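As you look at this complex, bear in mind that one protein chain is not there, while each of the others sits in place.
Let's look at chain A:
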């Protein structure tokens, strides 16, 4: 049956998880949505425009992967509702492009058959055809097309022209509804898939790829060697963040100094403008910008792990520990994303089927050490922890960083355990997680991912951090002290007075008033605390203090217990407005958000208090 197609078409990409829908979407629309090698990367609908030629363009919808239209998790429900035309504010798509992993038709064909039963115009895109050919899989696309009554095209979403056959088919604008066959029963559908595989799919040669995967799995999924390798990977990652970044960071520091001297050269020293640029912007932003290399190294590791297909294996290895703590192995991926940033981490919980598991994961995600904490941690570690080797092998600074990450993980498990214990409902939770085939990370994708992270970081530095730094500078400058005022000018300013006032609350945990001031703008985002400290110290010191690095300065001015206490504070404190906003949106509840704020600040204060009092007692 043929249809004449009206203008302004809406097309939905649908298919099983991890078959390359988003890679295809990026190729068609020129977007840069996140892709990786595990099920559940895309958890919400994404829209983009695909320009076929000058007068013809298509509205493409990328939907979360689903195994079936009988949805079991919030992300699958989105796909079901959009396809059924029940999604709020969204018209039903006019054409379904069913994307399938050509190397795994046995699983993916069944969902395709379920989709044909919708009676909508449809095209099938056999994706990952390059891997299928490498594995010696031959697919009779014409035979498939004849049986289903719809076009079947081959695509390779990771190649530049890999979507051309699909584009050609889309631009024909001559879409067809699949031939209806009464096979609504699940068993009948499986039977039909079996028949189709026999008729249209043949294999030549050995299953080479999957045997490599089997060997890797034997090593990586083994409870002993697997856990050992996982620990080694994470450990190496944190060591590398410290040791690889050092030369790059020195380069950035001297670069910023040179720019600073160049920019401030024509301005009279002592004027308000000079102070704003030198003490406000350069002292503030420069101190944050320095951490770009460390953040990129961390992301390099995260991207490599995501692309390789290792992440779900790690989730499998940790499932038992996490289950005992009241979480699910599936929570591993959202929690690991939270090491980058809690916001995508919390959104990734949509792939968790069980609402209780999902809630617990959302509440503990802010405890994972996000990359915004890295500037705070490394500033304090570099200033207070001696640079020495432990056991001739490990860098002590790297060890402390590892310990801080570990503290976050451990407290997340404890909090989850307590929540499980408080919960009355103890019915069953399911794991049911697909382990994808291993893949060698594509250098271009990794480079693109790193570029994106660098852009996000620089945008934050130029946006929120810049704005708050200038604001803080103003609060530290005005009202300006009268000429007969004894003491530094900052004591007379709004920020100085405010800092002195609230420092009463923070005295038991060892924070001085400069830290207290820095924590206020730091509520918006954690890195701001570093830029704010830079500004506050630059404003309150003499000129030779400004020229000193912030790290050296605080190493002279703070006691070790204060530094340790601040580290403990940042393990817990929810100093990030955006995270709180996402918690509120994802749980649709102010109460849950309020609870998260309360419990995290309470833990932060208690932990800092214990660390400060204990280390003070020990050192005296």
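Convention: contacts are C-beta pairs under 8 Å (C-beta built on N, C-alpha and C of every residue); 3 or more make two chains touch, one makes a residue touch a chain; residues count from 1.
In this text, contacts and distances are computed from a predicted model.
The chain not displayed here is annotated in its UniProt record as "Ferrous iron transport protein A", chosen from "Cell division topological specificity factor", "Spermidine/putrescine import ATP-binding protein PotA", "Ferrous iron transport protein A" or "ABC transporter permease".
One of A:142, A:214 or A:552 touches the chain omitted from the figure, and that residue is A:214.
Here one chain is not drawn; of A:70, A:138, A:171 or A:271, the residue touching it is A:70. Taking the complete complex into account, A:103 is the one of A:26, A:42 or A:103 that touches the chain left out. For chain A, the residues touching the absent chain in the complete assembly are 67-68, 70, 72, 103-104, 106-107, 110, 186-187, 190, 210, 214, 217-218, 221-223, 312, 315-316, 319-320, 323, 329, 428-435.
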